[in-house]
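See structure below.
Apart from one protein chain that is not included, each protein chain of the complex appears where it belongs.
And then chain A:
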Amino acid sequence: MASPSPSTSHDINEPRDGGDTQNTKDEEKKDENLLECNICLDTAKDAVVSLCGHLFCWPCLHQWLETRPNRQVCPVCKAAISKEKVVPLYGRGSTKQEDPRDKVPPRPAGQRTEPEPGNNFSGFGFGDSGFHMSFGIGAFPFGFFTSTFNFGEPRPNVATHGTPMYMEEQFLSKVFLWLAMIFIAWLLFA
């Protein structure tokens, strides 16, 4: 499959009516191809070479390694590959010989978000009142009812709207309201 310069044999068979200039152009093109990253097909930036000899931009290869962390293989030849086993390339022009692997490569989207403790959308863990606002966005109905019924006190799960448990809770809060009013009335009149 994809060898670094697939057009070599093809070029030889082409009629060379362009003369020398055409030849040098072809040569240049071939050189460019040789320095192209096997993933983005651009000239390799922060170039690294695998032990199997395949050239990549480090950011491109890094993203591929992150895509399949359990099966890290060379995109070209499927040889085993890893961060430790690639060689950074330094051209003559590069003044700073910093290892491209030390730079933070652009990570694939979605992998940067670290899970905050307790901030999962499983629908449980409503008890501690600190998280109500963030839940209100992710799981709207839950968050809404939690904040409506939560009067500052941490309390156990509030049932969802429409379920028997919800009706019961409403009933109970009414009962408590009446009890409180009776108590206040008793305080006043006694």
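Quick note on the criterion: a contact is a pair of C-beta atoms (placed from the backbone, for glycine too) under 8 Å apart; a residue touches a chain by one contact, two chains touch by 3 or more; residues count from 1.
Here is the rule we go by: contacts and distances are computed from a predicted model.
Novice: When one chain of this assembly is omitted, its UniProt record names it as which of these: "N-acetyltransferase", "Queuine tRNA-ribosyltransferase accessory subunit 2", "Heat shock 70 kDa protein 8" or "N-terminal E2 ubiquitin-conjugating enzyme"?
Specialist: "N-terminal E2 ubiquitin-conjugating enzyme"
Novice: Which chain A residues touch the hidden chain?
Specialist: Touching the missing chain: residues 1-2, 7, 38-42, 54, 60, 63-64, 67, 73, 75-76, 78, 108-109.
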